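Removed: one protein chain of the complex. Kept in place: all other protein chains.
== subunit A ==
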Amino acid sequence: SKVLEEAGSLEPSDVKTKRQPAAATAAAMSNKLISEMGLPASIANVFAARNGFSRCYCGLLPLPQDALSLPEFDLVALLGLDLDQVRSAVARISEIACPPCRTALSLLEDRARSACHLPTCLRGLDDALRGGIPFGALTELVGPSGIGKTQFCLKLALLAALPTCYGGLNGRIIYMDTESKFSSSRLIEIGKSSFPHIFQSEGMAQEMAGRIVVLRPLSLSEFTESLQQIKLMILQHDVKLLIVDSMAAILLGENERSTTVQKQHSWRWPLSFLKSLAEFSQIPIVVTNQVRSQNNDEVFHYSFQAQKNDTGKTSERLESHLTAALGIQWAHAVTIRLIFEAHSGQRFIKVSKSPTSPAVAFPFVVESSGISLLSHDGLEVMGAEICTIHCQDDLKIGMALLCSMAPISQLLTFSAEGLTIFKD
């Protein structure tokens, strides 16, 4: 009743002219119960009174989404108000649930005030991404197994842990390792190779490694539970980076027997949760993704495009038919997508999707100090090449084996030339 009393005094214009700094406040508004929204008492009472009746009709009417999704005539019938009252109540609820309006200029001023990128220390990539991995957005790393995604993540974790005087974020990192690939000895090796002067002192290695918190969820339910806890941790401690390596393992592993519909549902919540977490906390979130082989049927065109002849040579098909494991809906949802691939005997990092960069690819190698680019001038990538993922096939490993290699930590290949450590 106290809320309803205050409701009478809240003017519509107050809500809009007040600056609401955090997106969280806006999000909270639309999740509130209608009774807490500050509607005129008469209307709020009606919504509250009908609670019992509406619960069996269509769920909880006290939530704004119910009032907003139902057609007006349904609301009239349900609440016993007339059409004008329903319209003004819906308008009022909409006004409050609507996020605050900002001009693009105020967004720019906000971003100018604080740093908004995590530099990767790979000059060409940082130039292409205009600073590095952006804060407040989801960055995806996708590529075949053994190509270097985890190496990249380890280096990023280290860079974020470094003090600001060395170019780091001086914060904690949460590393969600779903495939048990995190290697702390490799992490220290990268640190000692890349920043010898920092890691000379004994305490530093311990301090840096101590800032990286590693979680190992083994099932989707553990994963979602951990995400909830992470949200709290980000707020309370100084978490500056979240890495999920890999997303595909946890989401695909669950649903071998489920239908496609269930499969699509299972990752919706983690996806929207991660996105809103990124924006709310303004930290970078990096997610890795697997690849799967593509059926020949899946060369996609619009119906108005002439069908390409399917007379491509077999070797071509073997080489380029890989696609990201989580599909096209995931691809729409991430802000930046970096494809790690191998062809023509070299490995490349390709900026496949980015709001601020054309598609460019950088050749790289994996060394003791982590990943380093062989050239800082990106090679331009055009057309369908931007989205395809190439995988080296000169070792003649079957496609099926390559794609299922993800859980394997080490792969040694024996050939006429000798023993190769293909993946470690």
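Following the convention adopted for this analysis, a contact is a pair of C-beta atoms (placed from the backbone, for glycine too) under 8 Å apart; a residue touches a chain by one contact, two chains touch by 3 or more; residues count from 1.
By definition in this document, contacts and distances are computed from a predicted model.
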{"item": "Name of the absent chain as recorded in UniProt (options \"DNA repair protein RAD51 homolog 3\", \"alanine transaminase\", \"Cytochrome b-245 light chain\" or \"Glutathione S-transferase\")", "value": "\"DNA repair protein RAD51 homolog 3\""}
{"item": "Among A:Leu118, A:Ala342 or A:Cys387, the residue in touch with the chain that has been omitted", "value": "A:Cys387"}
{"item": "Contact with the hidden chain (one of A:Leu78, A:Ile93, A:Leu122 or A:Val286)", "value": "A:Ile93"}
{"item": "Chain not shown, touching residues in subunit A", "value": "23, 26-27, 30-31, 63-65, 68-69, 71, 90-91, 93-99, 101-105, 107-108, 111, 128, 130, 136-137, 265, 268, 271-272, 275-276, 278-279, 297-298, 300-305, 307, 328-329, 331-333, 335, 337, 352-353, 355-360, 378, 380, 382-387"}
